[in-house]
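Complex shown without one protein chain; remaining protein chains in place.
Entry: chain A
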Amino acid sequence: MLYGLPQYPTEVVFWTNTALTEQAGIDLEAIGTWEDFLASVQTLKDAGITPIIAGGQDKWPLHFYWSYLALREGGPDAVAKAMAGEDGGFENAAFIEAGKEFQRLTEMEPFQPGFMGTTYETASGMFADGEGAFHLMGDWDYLPMRERSTSGEGLPDEQLAIISFPAISDPVTPGGETATLGGINGWAVSNSAEPEAVEFLAFMLNAENQREGGRQELFIPIVKGAGDALENPFFAEVAEHIGNSSYHQIFLDQFLGASVGATVNDASADLAQGAITPEDAAAQIQEAWDFR
C-alpha cells in the first residue's frame, strides 16, 4: 500500500507578453472564451506578431491544449468516465470536439515557424526573448524561462501576465469552466514506513511550513488558505485559480500512464500538424488505453 501526501500543485496557464498584446491592441481581461482567444490570435497575426510559442518537438507542451480542451468540453469527470469505459471511452464526443477545437487553432498557424523542431527549453527561452505573445506552460516556467532567454533576464514582471485557459461557450458536458490542468508534487509513503518518516512529513506539510514555503517562493502551497503568504503576483494568481478550481486534472501524459500518455502526446502533435483527424486521435488513444 502506498499513501500520497501532496506538497504543492502546479498549473498550466497562458504566459502572456503584455507588450506584444498591447501592441496588437488586445484586452487580456476580455479573453474569457475560446472564441475570444482565437480572435486575439488572429489579431496578433494581422499585426505581424507570432501569436504562440510552442515546444512541439517534445510533444507534451502540445498535449496541454488537447487536455485543457477535453477538460473544458467534457467537464471534470470526462477523463475518469473514459478510463472506466463509459460513454464510448476516449472516443466520446467531448474528446473529438477537443480535437476539433484544437485544430481550429492550429489551422490558423498560430505557432512560430518550425515549432515541431523546437524543444520545450528553446520555446521557453524564445518566449522570454519576446518572440511570441503566448506560451501555454506551467507556472514553474517563471524563473527557467528567464535563464533560457538570450539575455538571461527574460521579460520584466511588468511585461508578463498569466491568463487561465479560456472556457468553451457550448461544451458537450458543462462544468469544466474552472477546472485546472497541472501537476501535484508530493510524497509517497509505503505502509511499512517508519513512524518517524510519517511524523516528519506531517511536520513538513503542516500549514505553517506550507505558508513558509510559499513566502520563500519555493512552491505554491497546497493547503487551503496557506497561499496568502505568496508575494509573487503570478504565483498568488495561480494559487487563486487552484483555490477556485472545480477539479485539478493531472497532466494526462502522466495520469494515463507512460504508454497511453505518450499516445496522447503523439496524437496532440499530429493534430497540431493536421496529420490526423480528431476522430483518429480519439481512436488512437482509446486503442492505447485498451492495450495498456
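Rule of thumb we're sticking to: a residue touches a chain if its C-beta (ideal position, glycine included) is under 8 Å from a C-beta of that chain, and two chains touch if they have at least 3 such contacts; residues count from 1.
Quick note on the criterion: contacts and distances are computed from a predicted model.
A.B. asks: Which choice in "YeeE/YedE family protein", "Sugar ABC transporter permease", "ABC transmembrane type-1 domain-containing protein" or "NADH-quinone oxidoreductase subunit J" gives the name that UniProt lists for the one chain left out?
C.D. replies: "Sugar ABC transporter permease"
A.B. asks: Write down which of A:Thr10, A:Thr118 or A:Ser149 is the residue touching the left-out chain.
C.D. replies: Of all options in A:Thr10, A:Thr118 or A:Ser149, contact with the hidden chain holds for A:Thr118.
A.B. asks: Among A:Asn185, A:Asn244 or A:Ser259, which residue is in contact with the omitted chain in the full complex?
C.D. replies: A:Ser259
A.B. asks: By the contact criterion defined above, which parts of chain A meet the unshown chain? Give residue numbers in ascending order.
C.D. replies: Touch with the absent chain occurs at residues 56-57, 59, 112-118, 122, 126, 257-259, 262, 266, 269-270, 273, 275, 291.
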